[in-house]
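See structure below.
Omission of a single protein chain aside, the complex is shown with its protein chains in their original locations.
Labels A, B and C are assigned to the chains in the order they are written; within every chain, residues are numbered from 1.
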Amino acid sequence: MITTNPFDDDKLHEECGVFGIFNNADAAKHTALGLHALQHRGQEAAGIVSYDDTQFNAYRDAGHVGDIFSSPERMRRLEGHCAIGHNRYSTSGDTVIRNVQPLFAEMDFGGFAVAHNGNLTNARKLRRELVRRGSLFQSTTDTEVVIHLMATAPAHTVIERLIHALKQIEGAYSFTALTDSELIGVRDPLGVRPLVLGTLGDSYILASETCALDIIGADFVRDIEPGEMVVIDKEGLRSLRPFPRQRQRMCVFEYIYFSRPDSQIEGTSVYEARKRIGAELAREKETHADLVVPVPDSGVPAAIGYSNQANIPFELGIVRNHYVGRTFIEPTDSIRHLGVKLKHNANSALLRGKRVVLVDDSIVRGTTSAKIVNMVRQAGAAEVHMRIAAPPTRHPCFYGIDTPDESELLAARFDVDGMAEEIGCDTLAFISDDGLYRAMGYPKRNALQPQFCDACFTGEYPIRLTDQVEGESRQRQLNLLAEG
Amino acid sequence: MITTNPFDDDKLHEECGVFGIFNNADAAKHTALGLHALQHRGQEAAGIVSYDDTQFNAYRDAGHVGDIFSSPERMRRLEGHCAIGHNRYSTSGDTVIRNVQPLFAEMDFGGFAVAHNGNLTNARKLRRELVRRGSLFQSTTDTEVVIHLMATAPAHTVIERLIHALKQIEGAYSFTALTDSELIGVRDPLGVRPLVLGTLGDSYILASETCALDIIGADFVRDIEPGEMVVIDKEGLRSLRPFPRQRQRMCVFEYIYFSRPDSQIEGTSVYEARKRIGAELAREKETHADLVVPVPDSGVPAAIGYSNQANIPFELGIVRNHYVGRTFIEPTDSIRHLGVKLKHNANSALLRGKRVVLVDDSIVRGTTSAKIVNMVRQAGAAEVHMRIAAPPTRHPCFYGIDTPDESELLAARFDVDGMAEEIGCDTLAFISDDGLYRAMGYPKRNALQPQFCDACFTGEYPIRLTDQVEGESRQRQLNLLAEG
Amino acid sequence: MITTNPFDDDKLHEECGVFGIFNNADAAKHTALGLHALQHRGQEAAGIVSYDDTQFNAYRDAGHVGDIFSSPERMRRLEGHCAIGHNRYSTSGDTVIRNVQPLFAEMDFGGFAVAHNGNLTNARKLRRELVRRGSLFQSTTDTEVVIHLMATAPAHTVIERLIHALKQIEGAYSFTALTDSELIGVRDPLGVRPLVLGTLGDSYILASETCALDIIGADFVRDIEPGEMVVIDKEGLRSLRPFPRQRQRMCVFEYIYFSRPDSQIEGTSVYEARKRIGAELAREKETHADLVVPVPDSGVPAAIGYSNQANIPFELGIVRNHYVGRTFIEPTDSIRHLGVKLKHNANSALLRGKRVVLVDDSIVRGTTSAKIVNMVRQAGAAEVHMRIAAPPTRHPCFYGIDTPDESELLAARFDVDGMAEEIGCDTLAFISDDGLYRAMGYPKRNALQPQFCDACFTGEYPIRLTDQVEGESRQRQLNLLAEG
Partner (left out) sequence: MITTNPFDDDKLHEECGVFGIFNNADAAKHTALGLHALQHRGQEAAGIVSYDDTQFNAYRDAGHVGDIFSSPERMRRLEGHCAIGHNRYSTSGDTVIRNVQPLFAEMDFGGFAVAHNGNLTNARKLRRELVRRGSLFQSTTDTEVVIHLMATAPAHTVIERLIHALKQIEGAYSFTALTDSELIGVRDPLGVRPLVLGTLGDSYILASETCALDIIGADFVRDIEPGEMVVIDKEGLRSLRPFPRQRQRMCVFEYIYFSRPDSQIEGTSVYEARKRIGAELAREKETHADLVVPVPDSGVPAAIGYSNQANIPFELGIVRNHYVGRTFIEPTDSIRHLGVKLKHNANSALLRGKRVVLVDDSIVRGTTSAKIVNMVRQAGAAEVHMRIAAPPTRHPCFYGIDTPDESELLAARFDVDGMAEEIGCDTLAFISDDGLYRAMGYPKRNALQPQFCDACFTGEYPIRLTDQVEGESRQRQLNLLAEG
């Protein structure tokens, strides 16, 4: 099958987006809209759990938010004045419906729902211990250990039980959680994944990105701080600090590709950051060319920044077909080479005979880049100079990003010249590590205490990789109870 | 909506059928065939779990066996030489897919799958205790307590853990269970629900009824005994006796209506039993009539017995339409009275001017009976004498049969004359309790130690109704983790 | 695939049922109910066309009536006080949705809808001529020629145009048709297919069988006569006689198998006719046996007649599983022989050691008969004597019945002894031609002018087979305009 995804194939993917709202007559509808705005963080499944003062209501399914929650009957069943929601990206095979969040459990103290963006790095070890004590797992998600840790915690209140659980888990996480009286938000001590707070009239909102506030017309209040737990109930918002304070290590790739350009993270506009990276890229290496062409759509802001800095005209040399489906016709030999054209077409009237700077946000395996360079050449470009608005991606992420095996990463296999040869461009350049930090507003990367998590570029992992180190194997199945 | 069910609306319903097979190259296919033969014991959902020497495979869905397991791909995924299966009847609303059995859990010692026919009468109390200790439930089935009791049991082997669990549960049950090396069958100490053993070449089979052996050409070996646990592994079959022996109290309604007429239970042919009940009914009360007409299809054997004994011709005075669906057109006032005719039509050419004995197996609410009597009268019958091949059904069942509230049972609301008036027949007669026992081969009902469970007629419940007595409330939801 | 049909596999099949109603507020709903009662005449597709004083409304689909017309929205769209409907049986491949009736066309004079039970024997020749003159066909049904003949007729009124068309067609037909002011019924000059007239209050009804009147509580008025056209409009009912009168040649197989036992055709109860055929069968050949067992369900009335006449007890030796689907699991070698058991099981407790008379209504290919005889033997029967309530079926039908090729008909391949050997029974007997006519109330078959169409037994075809004789080939496709 030739596959055409609405997102780019050869990119790293955020695995989740979360949302929560408290005290709103349309809690579930606003949650659906918020998840729609966060769709880019998880395109394969979504779920909402609401509480209606009597009981919890849930709906989860595979598919896009706009399809899952388009049914009026489904929305009517999601009654209540508070709700949380979750988007999920998942590699094929793993997406059984049981794994779709928010997870929910009825415990001794009442119901508890939780949605998680990130990844726990000691989940398999904790799970093994819990199973030994008689806990029966219902999903293969790392998130479920939090629920079992709470169920068996030597504590009474939900908050105490949750803190008990949080103190045992390691990894990156932004949680939204719902009880019968509270909306809770938690961010891990390093603040690797984003989580913001907003208000809409008397309602409180938690969301992965500010674009989810914009879609419902909510006001942005502030980012939840690293290591902070906010508890929202009828009395208002309390801020708890269950962990010792640590320096923030926000994921820098959120600025490069994951977040939407219209979002603001920790006070910085993503669109502006990308333009500055593009400008820095033009500054780091002079290139003589006739046109600056973005790889649509993620390369556009960096290309505008590049064009302005280098004073070379910005042009739409590659046109994107907006009509894309999951899969398309089975290729025969004669049409196998057409894959990339289902989604893109080079504008040959524009490119013929020109020296082209092609700007993209990142390179993962390099497969799509090679096809795009080839397409641009076939359209008649005289020279193709590829410029990448990120350093070379050499290491896998264990903090909630879907990464291919290290052996598949182009930058782990070749140096820059080798990469240029693989991709087939005349020249290739990446922004430097320090250039990236300059674009983010720092004089340079602080090597002793880096301002961001940049493990995928540098291999310096700021949180322990317990399962990885102790060789805990991933379990194919733990429980078939409710599988479809 | 006018509803037309493939089974009769106003009947008690068996809630489940179970099947298991060990050491067979087509384990899942034979299980599907066995479940198809047991479809009358549970028409709303079905599932199969197989073990293929490496892992457990499962498929469960709502619908009929012939639809659920018709897909070759699904069947291919159910690999392995042993399998268990389950049919489920369930009232609407409760049929979330999570409740479809066999249940499965990955425990410390390995995987365990179980399918249950019957009902546990202290399940809610046990569940409450388990939740308090930190167990998270995944379904609302009573059966799941068995799994959590095993997971937290102070014992090592599967068999020890299962016996530990069985000693805590009360109620009626015939279980089939599967581990990575054993097929297990258990029947409760009173043997309320049936369970039979068969062989097919080198394969062992467990099934609720012998008709499930017939469909795959297997040989009937014997009934599993009340309180017996059989463990089948590569060494063969072992019989364990975890309970002190008690006198059997088989459910007598299995003979009256639940089991298929071509099945044999505890050495007695169901068809013959029904004919003898019909004959006994004719013997107990003489009736002058021209025709004996069965209410199709369940009344046919008793009508044949009646006709032979009373020497009145047996005729198909009511014809059944085999094309029936779940729901049909919304009735307007002018067509609301047509409901019963979607399924049945009176043969007026036959009935006009005749005195008719109408034979049915039982009366629950009486609604269908009234419609049928009315239809027979409208077709021109001169007299309608209704004869019922069971005593009046006055009490609910708590041992695995779906019964309406006692307040809806016609026999709990009226005496026989009142019932005749409600139904609109000229005369009405039920077989007596002793007549029923005579038809089953006993001189009469042993009042001190009845030979059967006949609680729905007599109100004498042979197993403690703990949840009922202690007022444990049914929980609407315990866990939304995997709900669709 | 092992196929299990809700009707019997090895039977001849009626290809269609028709219904029409005039002047009724619930026209479409009554039509849906009527089609449900006629479902046995065509199980694969159904359609309704109504007229609401402004426009015609239509819905047609593949599937059972109860599924197709269960949607309230669909029924709401079928507004109007008159409607006609159609059930269709069709062999696979041919069932494109375009062929589902009623057919409808907007002609110069207005709209015209028609539903047809029967088959035209010169349709292909007429179609070829029409195409040559520029008519574009939309379906592959023979019925469509009627519409094109009307569209191009040198006449003005609908009735004149329809009569013009009828005079050109040959074959068997019972039509119901609808214009913007009339409900029309027509029966071919020999009256091969049935068509009855009923009333319900002020409404007129036309239907293939009386059971479709019973389901809606309508009164039977009379059979439409052979060669009669009835035109029902606001003034009432007119009877036209467009053809010279001929002696009736009703299809005798309607009594043997096609019609429902609770229907009455031309004054005779189908159930009674079948019992008399069974009795005649017992009279024609004495058999010593212990039990008379019907092949369910179609053999039951003849078996009752046989049992009474022969004074041998009637018993349900074969139990039918009511849960049947279209297809079931793919057989491996080890389970291939199980096919017949999906639908039937022999009651071995009853049959063991007994001499059995097995009564069935007809034999077509003999495949199912052989499996049933084998099943009865394996259940332990000592002797199996097969008795068939029809003469040997040796010839195909061209008048609206789906028949296999002559080369597949068991009776065309073997004499009775050979057939017995193929089927594996101890003895085999069919009713004689004269015996059949005696059961139908005649002294014997009138060889010069037979009272029925019995071409499938005798090969004497009462209507010309023009297409057959002139070698008109069946066209795979004529028009793809609207194919899905």
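Note that in this section contacts are C-beta pairs under 8 Å (C-beta built on N, C-alpha and C of every residue); 3 or more make two chains touch, one makes a residue touch a chain.
The structure displayed is predicted, hence computed values, not measured ones.
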**Study point:** Which displayed chains the unshown chain touches
**Key:** A, C
**Study point:** Absent-chain contact - pick from A:D297, A:E406 or A:E421
**Key:** A:D297
Revision key, fill the gap. Out of A:A58, A:V146 or A:A346, the sole contact with the unshown chain comes from A:A346
Point to revise | Touch criterion as defined above, residue of C:N23, C:S71 or C:T152 at the omitted chain | key: C:T152
Review point. Which listed residue, A:H30, A:R276, A:K354 or A:R445, touches the chain dropped from view?
Key: A:H30
Exercise for review: With the full complex in mind, choose from A:L12, A:V49 or A:V65 the residue touching the hidden chain.
Suggested key: A:V65
Exercise for review: Just the residue numbers, please: which parts of chain C touch the chain that's not shown?
Suggested key: 49, 55-56, 58-61, 97-98, 103-108, 113, 131-132, 134-139, 147-148, 151-152, 476-484
Review point. Since one chain has been left out of the picture, which residues of chain A touch it in the full complex?
Key: 4, 6-7, 25-26, 29-30, 32-33, 36-37, 39-40, 43, 64-67, 69-70, 72, 75, 211, 214-217, 260-262, 264, 269, 271-272, 297, 300-301, 304, 308, 313-316, 319-330, 332, 334-335, 337-338, 341-342, 345-350
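The criterion applied here is as follows: only the chains that are shown with their structure count from here on.
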Review point. Through what angle, to the nearest 5 degrees, does chain A rotate to match chain C on its C-alpha atoms?
Key: 180
**Study point:** Length of the line joining the C-alpha centres of chain A and chain B, rounded to whole Å
**Key:** 51
Exercise for review: Would you kindly tell me how far, in whole Å, the mean C-alpha position of chain C lies from that of chain A?
Suggested key: 63
Revision key, fill the gap. Per the C-alpha means, the centres of chain B and chain C lie apart by a whole-Å value of 37
Exercise for review: At least two other chains touched by the same residue of chain B: list those residues.
Suggested key: none
